[in-house]
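I have placed the structure first, in the form of structure tokens, so that the comments after it can refer back to it.
Missing here: one protein chain of the complex. Every other protein chain is in place.
Here is chain A:
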């Protein structure tokens, strides 16, 4: 199988325990519960991302330093979470979910207004963060924990429970309003259920329901959200207003050509025609300055990370680990796809950053924490044959 061949090609760590069943000498990596391949790929991505960020921030080194220090925190989160055993995670799943949900409610009730949307929770002088980010991890943990105790593939009753578990947080986040994050949380949840073996009949049924619900969704959207969809369908309708972002980002990417205009040489980005150039639209800077070649390189990096992630998920020994790892890595890909898709104009604009490249703290910490969980699932295998 292609997947397995691919994974074997990059083998650097014995995936399967030796046949003898003896306790093998554990490598250094194993002892610190980290996956060197995944870590290497992530560090490459972070490094390349900082390079792009320097250009995208208008060559402000302080932005790069701030981002690098966030990456430091994110790496710490990765290392810490990698030390926790999946069993611990499984046990804490309901607590994490419950706490996240509680904080989402708190945001709903008393959250600080930031960036025009009610997303932030502030404990004055201590911490200021988005509970929705926490939910990105708590949600798949909760569902994976629940389904791991059930007989799979899930039955109707299990699905109803899952639906109940995912509905409230997703709605709360969507109400903030933060369509991007609620979409990602929903994806994380759906991936768990799909990987658990949701029947094909039900998948088709869900698709039909979703299609039917589209008009309903439209009716409940905020004006600016509707505007985004309309703009996506026809950006030229309002070139100086809502269409500006998409026109400028496709112009930036398109003008990059095969090999780009060169680092720091992108006119669209350096002259500020590109909006949100160092956050959600950073990929346009990449496309403009490094061209198709640069884009393919980044996509390859992302794909390798996704492949390694899927490989680790498959190597997990229990259902909880498998479902959680699979959901985390597929959600990561959704980030990449939605972000590049919206910036290049094939998806409507939703606020999804390019993972580990866009400027911004919380999401990179969450993402790296997710990778930490992935590594923990991989590294805490009981070294016994099945």
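Here is the rule we go by: a residue touches a chain if its C-beta (ideal position, glycine included) is under 8 Å from a C-beta of that chain, and two chains touch if they have at least 3 such contacts; residues count from 1.
By our rule, contacts and distances are computed from a predicted model.
> Can you pick, from "2-aminomuconic 6-semialdehyde dehydrogenase", "Peptidoglycan D,D-transpeptidase MrdA", "Sugar ABC transporter permease" or "Putative membrane protein", the UniProt name of the chain not shown?
Hidden chain, UniProt protein name: "Peptidoglycan D,D-transpeptidase MrdA".
> Which residue from A:173, A:195, A:328 or A:365 sits in contact with the chain not drawn here?
Per the contact definition at the top, the residue touching the missing chain is A:195.
> Of A:90, A:328 or A:356, which residue touches the hidden chain?
Within the whole complex, the residue contacting the unshown chain is A:90.
> Can you work out which residue in A:142, A:179 or A:307 touches the chain that's missing from view?
Once the missing chain is taken into account, the touching residue is A:307.
> Hey, which chain A residues sit against the chain that's not shown?
1, 3, 87, 90, 148-153, 191, 194-197, 248, 250-258, 267-268, 271-273, 287-288, 291-292, 295-296, 299, 303, 306-307, 310, 313-314, 319, 322-323, 326, 330, 333, 337, 340-341, 344-346
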